[in-house]
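Contents: one structure, followed by commentary.
All protein chains but one are shown at their positions in the complex.
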Amino acid sequence: MGFAGDVTDGEVVRAVLGGDAERYAVLVRRYRDRYARYATRLLGSRDAAEDAVQDALVRAYDRLADCREPDKFAGWLFLILRNRCYAERRRRHGTTQPLDARADEIATEERPDGRLEQAEQMAALDASLDRLTPEQREVFVLKHMEGLAYEEIAGLTGATVPSLKMRMHRAYDRLRDLMREHL
Amino acid sequence: MTIRGLILVIVSALGASDLAAQDVAARLAGRVPVDVARAVEAIATDAAAQGLPVGPLIQKAIEGGAKGVPGDRVITAVRTLAGRLKQARDAVHGGGLTAASPDVVEAGADALNVGLLVRHVSDLTRVSRAPFDPAVTLRVAATLTALGIPPEQAARVVEDVIGSGGTPADVSGLPAEVQADLARGATPGQAVERLDRAGQGDGHRGGGAPPPPPPTGGRDKKPHDPTHKP
Partner (left out) sequence: MTNGYHPLVKSVLDGELPVEALPPELRAEGEEALRLLAALDRTPVTLSPALDERVMAAVRRHAASPARRAWRWLNTSRDLEVRLRVRRWTVWSGALAAAAAGIVVLLARGAAPVPNRAPTVTIRRGAPESVFVRFVLYAPSARQVAVAGTFNQWDRNAAPLVPAGASGVWTTTLALPVGQHQYAFVVDGATWVVDPTAPAIDDGFGHRNSLVAVTVRGARTL
(Lines give C-alpha, C1' and ligand atoms only; values in the text may rest on other atoms or scores of the structure.)
Protein backbone atom coordinates (compact mmCIF):
# COMPACT_ATOMS: atom_id res chain seq x y z
CA MET A 1 0.00 0.00 0.00
CA GLY A 2 1.06 3.62 -0.29
CA PHE A 3 2.46 5.53 -3.19
CA ALA A 4 4.98 4.02 -5.53
CA GLY A 5 8.45 4.39 -4.08
CA ASP A 6 7.09 5.06 -0.57
CA VAL A 7 7.78 2.76 2.31
CA THR A 8 5.15 0.02 2.52
CA ASP A 9 2.63 -0.31 5.32
CA GLY A 10 4.31 -3.53 6.35
CA GLU A 11 7.69 -1.85 6.73
CA VAL A 12 6.20 0.91 8.87
CA VAL A 13 4.30 -1.54 11.05
CA ARG A 14 7.41 -3.59 11.65
CA ALA A 15 9.41 -0.47 12.49
CA VAL A 16 6.78 0.64 15.01
CA LEU A 17 6.65 -2.79 16.57
CA GLY A 18 10.40 -2.66 16.78
CA GLY A 19 10.08 0.37 19.03
CA ASP A 20 10.04 3.34 16.64
CA ALA A 21 6.70 4.79 17.66
CA GLU A 22 7.27 8.00 15.71
CA ARG A 23 7.07 6.08 12.44
CA TYR A 24 3.40 5.50 13.18
CA ALA A 25 2.85 9.06 11.94
CA VAL A 26 3.33 7.70 8.40
CA LEU A 27 0.29 5.49 8.76
CA VAL A 28 -1.72 8.26 10.43
CA ARG A 29 -0.98 10.61 7.55
CA ARG A 30 -1.68 7.93 5.00
CA TYR A 31 -5.05 6.84 6.34
CA ARG A 32 -6.46 9.78 8.25
CA ASP A 33 -8.86 10.70 5.45
CA ARG A 34 -9.12 7.35 3.75
CA TYR A 35 -12.21 6.26 5.64
CA ALA A 36 -13.39 9.67 6.76
CA ARG A 37 -16.18 9.71 4.22
CA TYR A 38 -17.31 6.23 5.26
CA ALA A 39 -17.29 7.15 8.95
CA THR A 40 -19.13 10.40 8.24
CA ARG A 41 -21.87 8.55 6.38
CA LEU A 42 -22.22 5.99 9.10
CA LEU A 43 -22.21 8.39 12.01
CA GLY A 44 -23.95 11.34 10.43
CA SER A 45 -21.43 14.04 11.24
CA ARG A 46 -17.86 14.89 10.48
CA ASP A 47 -17.17 15.60 14.15
CA ALA A 48 -18.32 12.13 15.13
CA ALA A 49 -16.33 10.69 12.26
CA GLU A 50 -13.21 12.52 13.39
CA ASP A 51 -13.59 11.17 16.92
CA ALA A 52 -14.04 7.68 15.54
CA VAL A 53 -11.06 7.90 13.19
CA GLN A 54 -8.85 9.30 15.97
CA ASP A 55 -9.88 6.56 18.37
CA ALA A 56 -9.42 3.90 15.72
CA LEU A 57 -5.91 5.08 14.86
CA VAL A 58 -4.87 5.11 18.52
CA ARG A 59 -6.42 1.73 19.14
CA ALA A 60 -4.69 0.36 16.06
CA TYR A 61 -1.38 1.53 17.52
CA ASP A 62 -2.13 -0.11 20.87
CA ARG A 63 -3.02 -3.38 19.18
CA LEU A 64 -0.47 -3.27 16.39
CA ALA A 65 1.03 -6.57 17.49
CA ASP A 66 -2.30 -8.18 16.61
CA CYS A 67 -2.08 -7.04 12.98
CA ARG A 68 -1.22 -10.42 11.49
CA GLU A 69 -0.63 -9.15 7.97
CA PRO A 70 1.20 -5.83 8.31
CA ASP A 71 0.98 -5.21 4.58
CA LYS A 72 -2.78 -5.27 4.93
CA PHE A 73 -2.84 -2.65 7.65
CA ALA A 74 -5.47 -0.65 5.75
CA GLY A 75 -8.07 -3.40 5.90
CA TRP A 76 -7.28 -4.15 9.52
CA LEU A 77 -7.62 -0.46 10.42
CA PHE A 78 -10.92 -0.37 8.58
CA LEU A 79 -12.26 -3.16 10.77
CA ILE A 80 -11.25 -1.32 13.92
CA LEU A 81 -12.90 1.85 12.65
CA ARG A 82 -15.98 -0.04 11.58
CA ASN A 83 -16.37 -1.61 15.02
CA ARG A 84 -15.90 1.79 16.55
CA CYS A 85 -18.57 3.33 14.33
CA TYR A 86 -21.05 0.57 15.10
CA ALA A 87 -20.31 0.84 18.80
CA GLU A 88 -20.93 4.56 18.63
CA ARG A 89 -24.22 3.99 16.88
CA ARG A 90 -25.25 1.46 19.53
CA ARG A 91 -24.30 3.90 22.24
CA ARG A 92 -26.66 6.39 20.71
CA HIS A 93 -29.34 3.69 20.66
CA GLY A 94 -29.46 3.78 16.92
CA THR A 95 -30.39 7.43 16.64
CA THR A 96 -28.53 9.79 14.40
CA GLN A 97 -28.25 13.51 14.41
CA PRO A 98 -31.27 15.40 13.24
CA LEU A 99 -31.34 15.24 9.50
CA ASP A 100 -31.53 19.00 9.13
CA ALA A 101 -28.36 19.53 11.09
CA ARG A 102 -26.46 16.94 9.12
CA ALA A 103 -27.76 18.18 5.81
CA ASP A 104 -26.49 21.64 6.73
CA GLU A 105 -23.10 20.22 7.60
CA ILE A 106 -22.79 18.34 4.36
CA ALA A 107 -24.00 21.37 2.50
CA THR A 108 -21.01 23.35 3.70
CA GLU A 109 -18.66 21.12 1.75
CA GLU A 110 -17.38 22.76 -1.37
CA ARG A 111 -19.12 21.34 -4.39
CA PRO A 112 -17.72 21.14 -7.87
CA ASP A 113 -21.06 22.17 -9.35
CA GLY A 114 -23.21 24.79 -7.70
CA ARG A 115 -26.44 24.12 -9.53
CA LEU A 116 -29.33 24.24 -7.12
CA GLU A 117 -31.14 21.21 -8.51
CA GLN A 118 -28.09 19.01 -8.23
CA ALA A 119 -27.50 20.25 -4.70
CA GLU A 120 -31.07 19.43 -3.81
CA GLN A 121 -30.76 15.96 -5.25
CA MET A 122 -27.55 15.37 -3.32
CA ALA A 123 -29.17 16.53 -0.10
CA ALA A 124 -32.21 14.37 -0.76
CA LEU A 125 -30.08 11.28 -1.43
CA ASP A 126 -28.03 12.05 1.64
CA ALA A 127 -31.15 12.14 3.75
CA SER A 128 -32.43 8.99 2.10
CA LEU A 129 -29.21 7.11 2.84
CA ASP A 130 -29.79 7.89 6.47
CA ARG A 131 -33.07 6.04 6.33
CA LEU A 132 -31.49 2.81 5.20
CA THR A 133 -30.52 0.20 7.73
CA PRO A 134 -26.89 0.48 8.86
CA GLU A 135 -25.99 -2.67 6.93
CA GLN A 136 -27.64 -1.37 3.76
CA ARG A 137 -26.00 2.00 4.12
CA GLU A 138 -22.62 0.46 4.72
CA VAL A 139 -22.59 -1.70 1.60
CA PHE A 140 -23.95 1.18 -0.46
CA VAL A 141 -21.26 3.56 0.79
CA LEU A 142 -18.45 1.07 0.41
CA LYS A 143 -19.43 0.17 -3.14
CA HIS A 144 -20.66 3.42 -4.61
CA MET A 145 -18.61 5.92 -2.63
CA GLU A 146 -15.45 4.05 -1.85
CA GLY A 147 -15.52 2.11 -5.11
CA LEU A 148 -14.99 -1.34 -3.60
CA ALA A 149 -16.08 -4.53 -5.32
CA TYR A 150 -18.46 -6.88 -3.56
CA GLU A 151 -15.63 -9.33 -2.99
CA GLU A 152 -13.56 -6.62 -1.31
CA ILE A 153 -16.48 -5.59 0.86
CA ALA A 154 -17.02 -9.22 1.79
CA GLY A 155 -13.39 -9.51 2.79
CA LEU A 156 -13.62 -6.41 4.96
CA THR A 157 -16.93 -7.03 6.65
CA GLY A 158 -17.06 -10.81 6.87
CA ALA A 159 -20.41 -10.93 5.08
CA THR A 160 -20.89 -13.15 2.05
CA VAL A 161 -21.23 -11.66 -1.42
CA PRO A 162 -24.81 -12.95 -1.82
CA SER A 163 -25.91 -11.37 1.46
CA LEU A 164 -24.21 -8.11 0.51
CA LYS A 165 -26.01 -8.09 -2.81
CA MET A 166 -29.29 -8.77 -1.08
CA ARG A 167 -28.73 -5.81 1.23
CA MET A 168 -27.71 -3.62 -1.67
CA HIS A 169 -30.70 -4.50 -3.79
CA ARG A 170 -33.03 -3.73 -0.93
CA ALA A 171 -31.21 -0.45 -0.55
CA TYR A 172 -31.76 0.35 -4.22
CA ASP A 173 -35.48 -0.26 -3.87
CA ARG A 174 -35.73 1.78 -0.71
CA LEU A 175 -33.78 4.66 -2.23
CA ARG A 176 -35.93 4.60 -5.33
CA ASP A 177 -38.98 4.97 -3.15
CA LEU A 178 -37.46 7.74 -1.04
CA MET A 179 -36.10 9.64 -4.03
CA ARG A 180 -39.15 9.34 -6.30
CA GLU A 181 -39.80 13.07 -6.27
CA HIS A 182 -36.25 13.89 -7.29
CA LEU A 183 -35.53 11.42 -10.07
CA MET B 1 -26.51 -66.00 9.91
CA THR B 2 -23.78 -66.08 12.50
CA ILE B 3 -24.29 -64.62 15.95
CA ARG B 4 -21.85 -61.90 15.03
CA GLY B 5 -23.83 -61.12 11.90
CA LEU B 6 -27.04 -61.02 13.93
CA ILE B 7 -25.46 -58.64 16.38
CA LEU B 8 -24.32 -56.44 13.51
CA VAL B 9 -27.82 -56.36 12.10
CA ILE B 10 -29.23 -55.43 15.47
CA VAL B 11 -26.59 -52.78 15.93
CA SER B 12 -27.29 -51.27 12.54
CA ALA B 13 -30.99 -51.12 13.37
CA LEU B 14 -30.36 -49.05 16.48
CA GLY B 15 -30.96 -45.31 16.43
CA ALA B 16 -28.17 -42.80 16.69
CA SER B 17 -28.81 -42.18 20.36
CA ASP B 18 -28.40 -45.84 21.12
CA LEU B 19 -25.14 -45.93 19.27
CA ALA B 20 -24.06 -42.90 21.26
CA ALA B 21 -24.92 -44.79 24.43
CA GLN B 22 -22.73 -47.65 23.32
CA ASP B 23 -19.95 -45.17 22.74
CA VAL B 24 -20.50 -43.85 26.25
CA ALA B 25 -20.27 -47.33 27.67
CA ALA B 26 -17.03 -47.97 25.84
CA ARG B 27 -15.49 -44.77 27.10
CA LEU B 28 -16.54 -45.38 30.68
CA ALA B 29 -15.56 -49.05 30.79
CA GLY B 30 -13.02 -49.62 33.53
CA ARG B 31 -13.12 -46.00 34.68
CA VAL B 32 -16.30 -46.01 36.76
CA PRO B 33 -18.32 -48.78 38.39
CA VAL B 34 -20.82 -50.56 36.13
CA ASP B 35 -23.87 -49.07 37.84
CA VAL B 36 -22.45 -45.57 37.48
CA ALA B 37 -21.71 -46.22 33.81
CA ARG B 38 -25.28 -47.40 33.26
CA ALA B 39 -26.74 -44.32 34.92
CA VAL B 40 -24.47 -41.97 32.97
CA GLU B 41 -25.39 -43.73 29.75
CA ALA B 42 -29.04 -43.03 30.43
CA ILE B 43 -28.35 -39.36 31.18
CA ALA B 44 -26.19 -39.07 28.05
CA THR B 45 -28.79 -40.74 25.85
CA ASP B 46 -31.41 -38.35 27.08
CA ALA B 47 -29.08 -35.40 26.52
CA ALA B 48 -28.20 -36.55 23.01
CA ALA B 49 -31.89 -36.85 22.20
CA GLN B 50 -32.25 -33.21 23.16
CA GLY B 51 -29.36 -32.23 20.93
CA LEU B 52 -27.01 -31.49 23.80
CA PRO B 53 -23.28 -32.32 23.68
CA VAL B 54 -22.52 -35.63 25.36
CA GLY B 55 -18.73 -35.27 25.58
CA PRO B 56 -18.75 -33.09 28.70
CA LEU B 57 -20.95 -35.59 30.50
CA ILE B 58 -18.60 -38.45 29.76
CA GLN B 59 -15.63 -36.34 30.79
CA LYS B 60 -17.27 -35.47 34.09
CA ALA B 61 -17.94 -39.12 34.86
CA ILE B 62 -14.38 -40.08 33.97
CA GLU B 63 -13.12 -37.26 36.17
CA GLY B 64 -15.19 -38.46 39.07
CA GLY B 65 -13.91 -41.98 38.66
CA ALA B 66 -10.32 -40.79 38.51
CA LYS B 67 -10.76 -38.71 41.66
CA GLY B 68 -12.29 -41.64 43.54
CA VAL B 69 -15.59 -39.86 44.05
CA PRO B 70 -18.45 -42.08 45.33
CA GLY B 71 -20.71 -43.34 42.55
CA ASP B 72 -23.85 -41.55 43.64
CA ARG B 73 -22.04 -38.20 43.67
CA VAL B 74 -20.67 -38.85 40.20
CA ILE B 75 -24.17 -39.51 38.93
CA THR B 76 -25.47 -36.38 40.63
CA ALA B 77 -22.69 -34.28 39.14
CA VAL B 78 -23.33 -35.64 35.64
CA ARG B 79 -27.05 -35.06 35.98
CA THR B 80 -26.44 -31.53 37.21
CA LEU B 81 -24.13 -30.88 34.29
CA ALA B 82 -26.72 -32.16 31.84
CA GLY B 83 -29.23 -29.74 33.28
CA ARG B 84 -26.74 -26.94 33.03
CA LEU B 85 -25.99 -27.75 29.40
CA LYS B 86 -29.67 -27.55 28.60
CA GLN B 87 -30.00 -24.27 30.43
CA ALA B 88 -26.98 -22.95 28.56
CA ARG B 89 -28.34 -24.07 25.21
CA ASP B 90 -31.64 -22.34 25.91
CA ALA B 91 -29.83 -19.20 27.03
CA VAL B 92 -27.69 -19.16 23.89
CA HIS B 93 -30.82 -19.58 21.80
CA GLY B 94 -32.26 -16.67 23.72
CA GLY B 95 -29.26 -14.66 22.59
CA GLY B 96 -30.15 -15.26 18.97
CA LEU B 97 -27.84 -18.16 18.20
CA THR B 98 -30.24 -20.87 17.16
CA ALA B 99 -27.66 -23.29 15.77
CA ALA B 100 -25.17 -23.25 18.62
CA SER B 101 -22.14 -25.49 18.34
CA PRO B 102 -21.34 -27.92 21.18
CA ASP B 103 -18.41 -25.68 22.05
CA VAL B 104 -20.67 -22.68 22.59
CA VAL B 105 -23.12 -24.70 24.66
CA GLU B 106 -20.29 -26.06 26.78
CA ALA B 107 -18.88 -22.57 27.25
CA GLY B 108 -22.33 -21.39 28.34
CA ALA B 109 -22.53 -24.22 30.86
CA ASP B 110 -19.12 -23.25 32.26
CA ALA B 111 -20.36 -19.69 32.56
CA LEU B 112 -23.43 -20.78 34.49
CA ASN B 113 -21.24 -23.00 36.65
CA VAL B 114 -19.17 -20.09 37.94
CA GLY B 115 -22.22 -17.98 38.72
CA LEU B 116 -23.12 -16.06 35.60
CA LEU B 117 -26.88 -15.94 35.10
CA VAL B 118 -28.92 -17.13 32.16
CA ARG B 119 -29.48 -13.54 31.04
CA HIS B 120 -25.71 -12.93 31.08
CA VAL B 121 -25.22 -15.90 28.81
CA SER B 122 -27.96 -14.64 26.47
CA ASP B 123 -26.60 -11.09 26.41
CA LEU B 124 -23.02 -12.19 25.84
CA THR B 125 -24.15 -14.44 23.02
CA ARG B 126 -26.13 -11.62 21.50
CA VAL B 127 -23.20 -9.22 21.34
CA SER B 128 -20.81 -11.84 20.02
CA ARG B 129 -21.38 -11.37 16.32
CA ALA B 130 -18.55 -12.00 13.89
CA PRO B 131 -15.64 -11.62 14.34
CA PHE B 132 -16.35 -12.42 17.99
CA ASP B 133 -16.71 -16.10 18.88
CA PRO B 134 -19.49 -16.57 21.46
CA ALA B 135 -17.66 -19.53 22.97
CA VAL B 136 -14.63 -17.33 23.63
CA THR B 137 -16.76 -14.47 24.94
CA LEU B 138 -18.54 -16.76 27.36
CA ARG B 139 -15.31 -18.37 28.52
CA VAL B 140 -13.72 -14.98 29.10
CA ALA B 141 -16.64 -13.85 31.23
CA ALA B 142 -16.55 -17.15 33.11
CA THR B 143 -12.82 -16.84 33.72
CA LEU B 144 -13.15 -13.28 34.98
CA THR B 145 -15.78 -14.52 37.41
CA ALA B 146 -13.54 -17.42 38.40
CA LEU B 147 -10.86 -14.85 39.18
CA GLY B 148 -13.18 -13.18 41.68
CA ILE B 149 -14.98 -10.52 39.69
CA PRO B 150 -18.71 -10.49 40.42
CA PRO B 151 -20.65 -12.06 37.54
CA GLU B 152 -22.59 -8.90 36.72
CA GLN B 153 -19.38 -6.90 36.39
CA ALA B 154 -17.60 -9.65 34.49
CA ALA B 155 -20.34 -9.76 31.88
CA ARG B 156 -20.49 -5.98 31.67
CA VAL B 157 -16.72 -5.63 31.16
CA VAL B 158 -16.76 -8.07 28.27
CA GLU B 159 -19.81 -6.43 26.69
CA ASP B 160 -18.20 -3.03 27.08
CA VAL B 161 -15.04 -4.12 25.30
CA ILE B 162 -17.04 -5.47 22.38
CA GLY B 163 -19.39 -2.52 22.34
CA SER B 164 -16.64 0.06 22.37
CA GLY B 165 -14.87 -1.19 19.28
CA GLY B 166 -12.61 -3.80 20.86
CA THR B 167 -11.19 -6.66 18.87
CA PRO B 168 -11.44 -10.38 19.66
CA ALA B 169 -7.88 -10.16 20.94
CA ASP B 170 -8.99 -7.43 23.35
CA VAL B 171 -11.66 -9.73 24.70
CA SER B 172 -9.45 -12.79 25.06
CA GLY B 173 -6.77 -10.68 26.73
CA LEU B 174 -9.03 -9.56 29.58
CA PRO B 175 -8.37 -12.46 32.00
CA ALA B 176 -4.64 -12.04 31.71
CA GLU B 177 -4.93 -8.30 32.37
CA VAL B 178 -6.98 -8.97 35.47
CA GLN B 179 -4.59 -11.65 36.62
CA ALA B 180 -1.67 -9.29 36.17
CA ASP B 181 -3.45 -6.76 38.39
CA LEU B 182 -4.20 -9.39 40.99
CA ALA B 183 -0.54 -10.36 40.95
CA ARG B 184 0.34 -6.76 41.75
CA GLY B 185 -1.89 -6.92 44.80
CA ALA B 186 -5.09 -5.45 43.42
CA THR B 187 -8.45 -6.78 44.50
CA PRO B 188 -10.83 -8.03 41.81
CA GLY B 189 -12.88 -4.88 42.28
CA GLN B 190 -9.81 -2.72 41.74
CA ALA B 191 -8.88 -4.69 38.65
CA VAL B 192 -12.32 -4.07 37.17
CA GLU B 193 -12.09 -0.39 38.06
CA ARG B 194 -8.84 -0.15 36.15
CA LEU B 195 -10.43 -1.77 33.13
CA ASP B 196 -13.29 0.69 33.37
CA ARG B 197 -10.89 3.63 33.59
CA ALA B 198 -8.98 2.32 30.61
CA GLY B 199 -12.21 2.07 28.69
CA GLN B 200 -13.03 5.64 29.59
CA GLY B 201 -9.75 6.70 28.02
CA ASP B 202 -11.49 7.07 24.73
CA GLY B 203 -13.92 9.45 26.30
CA HIS B 204 -16.98 7.34 25.68
CA ARG B 205 -17.17 4.41 28.05
CA GLY B 206 -18.32 4.49 31.62
CA GLY B 207 -21.36 4.11 33.75
CA GLY B 208 -24.55 5.99 33.27
CA ALA B 209 -26.39 7.12 30.16
CA PRO B 210 -24.56 7.34 26.87
CA PRO B 211 -23.27 10.79 25.96
CA PRO B 212 -25.42 12.98 23.72
CA PRO B 213 -24.48 13.21 20.05
CA PRO B 214 -21.65 15.68 19.43
CA PRO B 215 -22.56 19.21 18.37
CA THR B 216 -22.55 19.95 14.68
CA GLY B 217 -20.46 23.07 14.89
CA GLY B 218 -16.92 23.42 16.18
CA ARG B 219 -14.70 20.79 17.73
CA ASP B 220 -14.98 19.60 21.26
CA LYS B 221 -12.44 16.84 21.38
CA LYS B 222 -10.61 16.11 24.58
CA PRO B 223 -7.19 14.49 24.42
CA HIS B 224 -6.96 10.80 25.21
CA ASP B 225 -6.75 9.82 28.84
CA PRO B 226 -3.12 8.88 29.67
CA THR B 227 -4.45 5.98 31.74
CA HIS B 228 -5.66 4.33 28.54
CA LYS B 229 -4.90 0.68 28.86
CA PRO B 230 -1.94 -0.69 26.91
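As written, the chains take the letters A and B, and residue 1 is the first residue of each chain.
The criterion applied here is as follows: a contact is a pair of C-beta atoms (placed from the backbone, for glycine too) under 8 Å apart; a residue touches a chain by one contact, two chains touch by 3 or more.
None of the values given here were measured: they were computed from a predicted structure.
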Contact with the hidden chain (one of A:Glu50, A:Glu88 or A:Glu138): A:Glu50
Residue of B:Ala25, B:Ala42 or B:Val69 in touch with the missing chain, whole complex considered: B:Val69
Option from B:Val34, B:Ala49 or B:Ala180 whose C-beta touches the chain left out: B:Ala180
Positions on subunit B where the hidden chain makes contact: 31, 59-60, 62-67, 69, 73-74, 77, 80-81, 103, 107, 110, 113-114, 136, 139-140, 142-143, 146-147, 172-173, 175-177, 179-180, 182-185, 219, 221, 223-224, 226, 228-230
Hidden partner interface residues of subunit A, rising order: 21-22, 24-25, 28-29, 32-33, 36-37, 40, 46, 49-50, 53-54, 57-58, 61-62, 65, 106, 109-112, 118, 121-122, 124-126, 143-145, 150, 165, 168-169, 172-173, 175-177, 179-180, 182-183
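Everything that follows uses one rule, which is that only the chains that are shown with their structure count from here on.
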Whole-Å gap separating subunit A and subunit B, where each centre is the average of the chain's CA atoms: 34
Complex contacts: residues of subunit B adjacent to subunit A: 130-131, 162-167, 169-170, 202-204, 210-211, 213-216, 219-221, 224, 228-230
Footprint of subunit B on subunit A - complex, ascending: 44-45, 47-48, 50-51, 54-56, 58-59, 62-63, 66, 79-80, 83-84, 86-88, 90-93, 95-97, 101-102, 104-105, 158
